[in-house]
Every structure is written in structure tokens, then in C-alpha cells.
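Note that one protein chain is taken out, while the other chains of the complex remain in position.
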Amino acid sequence: MSVAELPIRAPRRRRLSTPPGALGLGVSTLWLSLIVLLPLAAVAARSLDGGLGDFWASVTTRQAVDALRFTVVVSLVAAALNTAGGLLVAWVLVRDDFRGKRVLNALIDLPFALPTIVAGITLLALYGKDSPVGIDVAFTQVAVLLALMFVTLPFVVRAVQPVLMELDREMEEASASLGATPGVTFRRIVFPNLVPALLSGAALAFARAVGEFGSVVLLSGNIPFDTQVAAVYIFKQVESDNADGAAAVAVVLLAISLLVLVAIRGLGRWGARHEG
Amino acid sequence: MITVEHVTKRFGDFVALDGVSLEVPDGSLTALLGPSGSGKSTLLRVIAGLEQPDAGEVEVAGARATHLPARKREIGFVFQHYAAFKHLTVFENVAFGLRIRKRPKAEVAERVDELLELVGLEGYAERYPAQLSGGQRQRMALARALAVQPRVLLLDEPFGALDANVRADLRAWLRRLHDQMHVTTVLVTHDQEEAMEVADRLAVLRGGRIEQVGAPRDLYERPANDFVMGFLGPVSRVGDRLVRPHDLILLGHPDDGAEEAMVRRVLHLGFEVRVELVLRGGEELTAQVTRTEADELELESGEIVWLRAPRPAAA
Partner (left out) sequence: MRAETVHRLALRALALGYLGVLLLIPVGLVFWRTFEPGLGAVWDAVTTPAAISAFWLTIAVALIAVPLNALFGVVAALALVRGRAPGRRVLDALIDLPFAVSPVVIGLSLVLLYGRDGWFGGWLAERGIQVIFSVPGIVLATIFVSVPFVVREVAPVLREVGDEQEQAAATLGAGAWQTFRRVTLPSIRWGIAYGVVLATARAIGEFGAVSIVSGKIAGETETLTLLVEKRFTNFDVAGAYAASALLALIGLATLLAMSLLSSRRSPSTR
């Protein structure tokens, strides 16, 4: 049978009664709603159970305010320090070459792969009572900072790396040909192109840090008013059956993270303006 | 004036430049021409200081520059893919060199406006490179390079990324610019038509070596070897010689020293007519005649003609 004699099957027409992917979208949304949205709605509802007045009261107790304030401040500091550190590490990983670089690159993701409780134990081992280097900062604010820096280390590095790799080296060469020293080239050409990624990574790190629990629950002495983070506060409220109070502070915490995530998305769109 | 003396550059095992020497006269527009991998871009980058040679010396604008970093060589460099500072406006791109030299604001503004007008981008000052076409970006890159009044202008396949008609326009425009400004210019290209059209001097490279240097017409009419001849224009092989198709003489009758050939195909391309011929021994070659000549000979597929290759040709 020659090719010309093969029966040709007409391509099956897709039914275009609904937009493609509508079923998938529906199923996915359903799953997401059941697993994620519904529970969160329950939290929001419970926080308002006693009306706005009770909500406000729960959120403004001295302990709650201190916990939230401390959490936000220490998360900001952790994010800021990791932004500088992350930029440095990303730079070295992309521009430098040495033995063991690939292994090191893989290890950056360790905080993502490690359970937070193990991170807590790990840091306590080094900086706590039995520290081999004699540093004892456990149960202090520094301990919490160190824990948050540990768990958010990869965010900035991983945000900056791809941008740095894609950066047009010719822009740097052009800058050099125009007379700029490497320092000037970094300041005027390289860094401005990294800012969106830096901010994005920092924001992700911050959002993660404010909700962190497992790595700090052992470290912070949880002496109220001193080193208690918001997540631990919420946990304690749940344990003492104060679900209303817990829900209220949870809503505030959620709002903070969500705001930050929304800001990142807006940043992404703004940054795309300059790409061409 | 640029002098390159016995420069060698290796990338691992690959020898990009093999003892290359070249002199670029002041105020000229010299083209470095060659196929991919011939070393022409590497040579340009060595002159620029973006690559360091493994051996040899480089002199730029009268000063020993071999180990001088690019930023100290007073050069202007234009890249194939523009290397536009995408986060800066067109104005700031062009102003960059002046800004880092801390020139006063008024001076910067005046010079940038002057340059934007020169390259035909007035009114685009506040746009971003992403909003410009390829041709416009390249003109911006040129303005940027010229802003700091370089002694030498280096262009690395500047029109390679552009559409054919934009390329032709910019080519002519570059030549006019050079005639106006007389900056010593070196242009790298793989397009021999471009090189012939734009350059005062031509250097043909192959495999990291310079095959021939000279005026475009000299290289075309008196190529140093088969490679140069073949690279600069169409060639037809007659026996052991290379001849230009339009130098072949076709006769309708046998003659002294004329070889017999059969016409395979006749292609009418406007005024020119390309004739595909087969020799007695089976070798194929192409001749080029005018329409008038083709009509006189009544050229047709299958016809027998006699071929004479005139003397001046590649050895």
C-alpha cells in the first residue's frame, strides 16, 4: 500500500462549548478551597467572633503587641542581613570558580530541606549552653535572629542567582570601554539590575520569617515580653484554649505576610517594564 | 593609529590569533573580514583591551596598551547586540561616559543633545532601550561610544543583529559619519559586501591569521590567494585557476585557447545573466554575461559555446 492510499483520518475537533482548561481550573480551585481557603476562612471568622471590639482587645494586649513588634523587627533585620549576605554568596557562586562550588551551591538549599525543629536544635548546639566555641546567646534576641537568618538564607541567594547569570556581560564590558572602574560598573550597571531580585528575595525571606515557629520554639526562652515571636504567642494561646485571641493575632500575621507577597507581585510587573 | 605586533591569543587549546600583526592608519575605516572563528572579533577585543593577548604587543593612539585595561585606552566600543544599559534612559545611556567623568550637568546635556541629533534620535531621550527598535538601539550605542570623544572607534559586527534593509541604511550612514568625524575606526564583519562598501582598508582573516591587507579594490582584483578571492566575490574554477564569472568570455564559435562547454541553464537576473556551464570533462562552472551578450549568443539550455578565461586571475 503506497502512502497515497493510506486512509487519512480527520483530526478530531475539540468541543469548544467551554473555554479550554475550565474543568481543570474548577477542580483545582475546589481542591485549593477545601484544603487552604476554608480553614483560613475559619480563622478569620473566629477572630471576629466577638465583634471588632474583642478583635481589637485581643490584638492589643501587651503580650500580643510585644510579640508582633519583636517578630516584625527581628524578621526585618534577618531579611536585611540575609540580603547583603545573599548577594555576596550569589555573586561568588556565579562569578567565581573553585573546587567544591557545586556542592556548596547545592547546600544553600539545606534550610529548605531541613525540618525547622532540626534547625532549632542545630543552632542551639552551636550557640547555646554546650557551645564548643563558648558562645551562649541562647534565649536571647540574637538567638532568634540567628535562627531566622538560617531558615531564610536561601531566599535571596536563589532570587539573585538566575538574574546574575542572565545579566548581559557585554553591558559591563561597555561600561569598562567607556572608562568605568569595576567598582563604578558594579554600582551603576550591575547593582541596579539586581535590585528587583534582591527586593523580591528579601520580601520572601521576611514573609517566611514572621511566621517562623519550629526553629525558634526551642531557642527563644519565650519569656513573654522578651523574646517571644508571634507564632509562639499564637501557639501558647491555642494551648490555653484562647482560640479567639490566637485567631486575632493570626489574622494580623497573615495580613502582614499577604501584604508583602502582594508587593512582590507588583514589583515583578513593574520590573518587567524595563525588559526588552 | 593602532599597531598590533605578533599577537597570539589562545582559549584553552583553541588558537584564536596566531602571531597576528596589523597597522591601522590614523583616521581610516578598516574592516576586519573573515568567516566565523577566523579571530576577527578576538583581534578587535584585544585592541579594545577586553581580552589580554598571550603574546605580542598592542599600541593604541601612540601608547603601549598591551596590558592597559579597556577603560584606560580611550576607545569607543559598539557591540553586536547593543549592550544597552536597559535600566537607563536613552539620554542616560549616552551620557554615561560623561557622567562617570564627572562632567558638569550643562555640558553633559549639551553634548548628549548634540549626539542624539547626530544619530537621528532627538526626541527619544526619555525612552528606554526596550522601547527602541534594533537599529535605533545601535545608533544609541554609537552615540554613547562617541560621547567621550574616543581616539579609536571599534565596532563588533554592529549590524549583524539587524534586518537586511536596516543594515543597508546604517551601513551607508556609518560611512557618512566617518567621513564627517574622521575617527580611526575598526569594523568587524563577516559580510564581504558590507566591508567592500564601507571600508578604506580591508584585512581578511582566516584561522587566526591575516591573509591579506589592502584597499578593497586591490583585494578584489589582486587577491593573494584562492581563499581571499573566494571570500570577496563569486569565483569560477577553470582548470587549476580561479576566475571571476564576469571575466569569462563566451564565444559562439571555436577559437584559440577557448574551451568547449555546454550550457546547462540560463538564469535571467535583471540586467545580468548567469550561465551554468559544463565542460568536456564534466566540471561545472558559472559565467556571468550581460543581457545584450546573452541575446547575441542566443543562449539556450543544451547549446554549445566556447569559453575563454582571461589572464589576470588568482595564481
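Per-chain numbering from 1; labels A and B assigned in written order.
We adopt the following convention: a contact is a pair of C-beta atoms (placed from the backbone, for glycine too) under 8 Å apart; a residue touches a chain by one contact, two chains touch by 3 or more.
Since we're looking at a predicted model, the values are computed, not measured.
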Omitted chain - touching chains that are shown: A
Residue of A:Val65, A:Ala80 or A:Ala106 touching the missing chain in the full complex: A:Ala106
Residues of chain A (touch criterion as defined above) contacting the omitted chain: 9-12, 14, 18-22, 24-25, 27-29, 31-32, 35-40, 42-43, 45-46, 85, 88-89, 91-93, 95-96, 98, 102, 104, 106-118, 121-123, 125-126, 132, 146, 149-150, 153, 182, 204, 207-208, 210-214, 217-218, 230-232, 234-235, 238, 243, 246-247, 250, 253-254, 257-258, 260-261, 265
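Here, only the chains that are shown with their structure count from here on.
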Centroid distance [mean C-alpha coordinates] between chain B and chain A, Å: 52
Residues on chain A engaged by chain B in the complex (per definition of touch): 168, 170-171, 173-181, 184, 188-189, 192-193, 273-276
Chain B residues touching chain A - in the complex, by the definition given at the top: 48-50, 69-72, 75-77, 79, 81, 83-87, 96-97, 100-101, 128-131, 141, 144-145, 147-148
